[in-house]
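Excluded from the complex is one protein chain; the other protein chains are retained at their positions.
Our next item is subunit A:
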């Protein structure tokens, strides 16, 4: 149901989930991903993992991006673990209490990804304005844009947009794009969200 490529399941407590693998009760552990930002000093990683294990999280994998630094010169670490929804929240709180900088935690930031197409007079209607107005919408951020204008910039062109939306806000993000497309007389080809099985 949730279109989360990284396995973040923010709706694990949704017992009405009609998919065959759905219907997890709140007590069923599901997989969560947190992205942490660690200072490049010995012992930091271990200090960050304690709150997870101590609060009942079952560690699955740790991806320590040593070569890659955040703008603040810290090291991003991605940790996957299993926990119930309640425990997951406790773990995130515990990490923050320990002073670990949590960049993304499960349902908090852009958990859903949605790809859509726009076609029409994209260039004439100011594509960069279109993109920045989508970007300005609280629910989503534009992650990727591909443009095809085979007949030059004054003819009909097409664009593929990949948006990252906050958990549960894909529909809000789509509604914002829909409104913008209407205003600029662009055609929007929406994905069938929640159907891709």
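Annotations
Here is the rule we go by: contacts are C-beta pairs under 8 Å (C-beta built on N, C-alpha and C of every residue); 3 or more make two chains touch, one makes a residue touch a chain; residues count from 1.
Please note the rule applied: contacts and distances are computed from a predicted model.
Think of the chain that is not pictured: of "Electron transfer flavoprotein subunit alpha/FixB family protein", "Homoserine dehydrogenase", "YeaH/YhbH family protein" or "Cytochrome oxidase", UniProt labels it "Homoserine dehydrogenase". The residue from A:43, A:73, A:99 or A:150 that touches the chain not shown here is A:150.
The missing chain, though absent from the display, is touched by one residue of A:38, A:116 or A:134; that residue is A:116. The omitted chain makes contact with subunit A at the following residues, 18-20, 115-117, 119, 146, 148-150, 156-160, 187, 189-192, 195-197.
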